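Some notes on the structure that comes next.
Missing here is one protein chain; the remaining ones are kept as they sit in the complex.
Residue numbering begins at 1 within each chain, and the chains themselves are lettered A and B in the order written.
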Amino acid sequence: MRVAQYLITLFVLLSLNFFLPRMMPGDPLSYLLGDPSTDAPILLTEEMRENLLEYYGLNKPLAEQYKDYLLGLARGDLGWSIYYNAPVSSLLLGRLKWTLFLSGTAAVIYITLGILLGAFSARKRGTKTDVGLLVSVFSLGSWPPFFLGMLLIIFFSFKLDAFPIGGAQSPGAAQAGGFERVKDVLHHWFLPCLSLVLTHLPGIYLLTRNSMLGVLGEDYVRTARSKGIREHRVLLRHALPNALLPIVTTIAMRFGFMIMGTMFVEVVFAYPGMGTLIYQAGAARDYPLLQGGFLLTMAFVVFFNLAADLLYARLDPRVRRA
Amino acid sequence: MSRLLGAIRGQKLALVGLAVLAFFGLLAVFAPWLSPHDPEEMDAPMLPPTGSHPLGTNDIGQDILSELFYGARFSLLVGFLSAGISTVIGVVLGVISGYYDRLGFTIMRVVDVFLAVPRFPMMVFLAAFLRPGLWTLVLFFVLFGWTRTTRLVRSQILSERNNGYVEAARMVGASDFRIIGRHLLPSTVPIALVRLIVEFQHVILAESGLSFLGLGDPTVKSWGTMLHYAFGYPTIFISDVWVWWAVPPGVCLTLVVLALTFTGFSLEERANPRLRRAWKRGRITDTPEHGEERDGAKSVRLPSKIHAVRPRTTT
Partner (left out) sequence: MRIIKKKQAMSTLLALLLVCLLAGCNSAPTPTATSVPAAPTSASALEPTSTPAPPPAPEPVALTLPGDDWGYPSPFAFYSRGPGYLRMSFIFDTLTWKDEEGVIPWLADNWDVSEDGTEWIFTLHSGVAWHDGEPLTAEDVAFTFDYLKEHQESFQWSWPVDKVARTEIVDERTVTLYLTEPIAGCHVDLVGSVPIIPKHVWENVEDPAKFTAEEAVIGTGPFKLVEYSKEEARYIYGANADYFKGSPAVDTLTFIKVENEALALETGTTDYASFWGKEIEAVQAFEDNENYGIIGGPSFWVLQMIFNTQKTPFDDVELRRAVAHAIDREEIVEQVTHGGAIVASLGIISPFTDWHNPNLPVYEYDPAKAKAMLEDLGVTDLNLMLITTSGFAREAELVQADLAEIGIEVEVQTGDRSTIDGLLREGNFDLAINGHGGIANPAILRTPTWPAESYSNDEYDQLYQQQASTVDEEARRELVWQLQAIIAEDLPVLTLWHPKMWTVYDASKLDTWFYTKGGVGLGIPIAMNKLIFLER
């Protein structure tokens, strides 16, 4: 039944996917025809305009385009990007790997750090350590993500010359093999990752802390303590696993928003990920690419929502027994 | 309500937060009197900080400090309106979907759709077809802000509606309306307040982000548009202009978000029932060390896994 619910939702989303890009005013032709700020404008006659629209299949009636879109999806064909003049699927894959790399690693870092710090803070609730930790984590993490990114660039890339301004790798580094390449990629990865970690850390930290607090007040913790079990064991073996339960679902849902969530950081650091791709495709009204990009984003969200539900059902023994 | 305020008064952090918020609120309200210049007035562009322009001038010669004060108005107003409206909608829908199952099912599907819809094209769409300005932004944020509140309120209602007092009310013959209004709605207040604060934070950050990308209304004075022009300036990296142009609005944004966090932090402790229990039970104890004196009793670790601790029995 639950799966059926999601299927219906998916269908609605697929349709929205098709209509949303077309709802945006303008059409793919204006971006296709040049940036008026750097070159001679293309002088399009109405006839040429019609020709172009026909070439890209844009002048067919909407219902027919919709049908083509659904059929294409069923075949696994995501279409051809108007702006980049390449198959949508290859563009998406090429960019997805960078987004996954960046947000994946950042997620691992801030989740681990958040859980550790949150649990620690909960343990020390009310003390100076707790408040100090709270204030510092939030002071670092409340900056608007693009602002933090720009400041990091100005300080570390420009003033200190320690990191590159942007991009995922230096031109030419892709040819140099092995260790050189890894070093170069990490070098470019550091600042954007730092931005992401700082921005998302407070959320996980607070969640863990509150969840942990709730758990620490429970009877079974008291029991464990009065049994004489050492404190760190109490925390790690008894309290934390239960505290993590509600967090797991939140984290799983966070993963769902991974693609769009990194958009600001990607744009600021010119990181060639899905975020910048969708942003550019949006500006250019590249319908096929937008459809493909949104499809991927929605798939992520739906998948992780589903995973969150299922995971929770598995992990929570109370629900499992039911 | 008074208990809520009591909770806040007891926490120093929250006080600090409220103070900062009050400060910016006053700044926003009294901007016209506090600003040294009319923010639309144009002087020489790109002036560094001097006497008459404590923060210098921007790229078309407007006083940055005045922009900062007026910017508080827009940013805070958008945040407050959006958060307020979406929280109200969220609570109403949440209560309805929690109480009525069939409606609840449909509403939850709608929530799913809204959660997955990408915000970016919607923003472009709205911006193109509606008049630019405050209400377009508010509409956008409300459209995407009500979903999480609804979900949370719904779970709350789901657990509350089986409570004793609700059963009792039903047995006595109270109408649905009365049950919802008198009993269930008030229980959502703590969650609603927490969501209000979180949403406020989110909107302020998101508004600045949208303006930064150029999707907002660039002619309005907001902290986000200030950052948009500052970071978009061609010599942003080569000169030091960013220090007095980009840093102030960024810092203001951060301070407001921080202040909201501190205020909401203690509210959350009250709102979350599990936290409340822990809070009520007083300080969390830990396992004493061998030989440690505590509350007048000495702890002894026996060679087996079982310890005996004789705490002083008090109430």
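Keep this in mind: a residue touches a chain if its C-beta (ideal position, glycine included) is under 8 Å from a C-beta of that chain, and two chains touch if they have at least 3 such contacts.
Source: prediction; values computed, not measured.
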Query raised in the report: Out of A:111, A:244 or A:284, which is the one that touches the chain we can't see?
Result: A:284
Report summary line: Cross-chain touch to the chain not pictured, restricted to A:16, A:102, A:119 or A:289, is A:119
Query raised in the report: In the full complex, which residues of subunit A touch the absent chain?
Result: 24-28, 30-46, 48-49, 51-52, 54-55, 80, 83-86, 94-95, 112-113, 116-117, 119-120, 123, 156, 158, 160-167, 169-175, 183, 186-187, 190, 231-232, 235-236, 270, 272, 283-285
Query raised in the report: Taking the full complex into account, what residues of subunit B touch the chain not shown?
Result: 40, 42, 45-46, 59-61, 124, 127-128, 131-132, 214-215, 217-219, 228, 234-239, 286
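Here is the rule we go by: only the chains that are shown with their structure count from here on.
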Report task. Measure off the straight-line distance from the CA centroid of subunit A to the CA centroid of subunit B, and report it in whole Å. Result -> 22
Report task. Would you pull the subunit A residues touching subunit B in the complex into a rising list? Result -> 5-6, 8-9, 12-13, 16, 20-21, 23-25, 123, 125-126, 131, 134-135, 138-139, 142-147, 150-151, 153-154, 158, 202, 206, 210-211, 213-217, 222, 225-231, 234, 260, 263-264, 267, 278-279, 282, 290, 294, 297-298, 301-302, 305
Report summary line: Note: in the complex, subunit B contacts subunit A through residues 13, 109, 112-113, 115-122, 124-125, 128-129, 205, 208-209, 212-213, 227, 231, 236-237, 242, 246-247, 250, 253-254, 257-258, 261-262, 265, 268-269, 272, 274-275, 277-279, 281, 283-287, 301, 305-307, 309
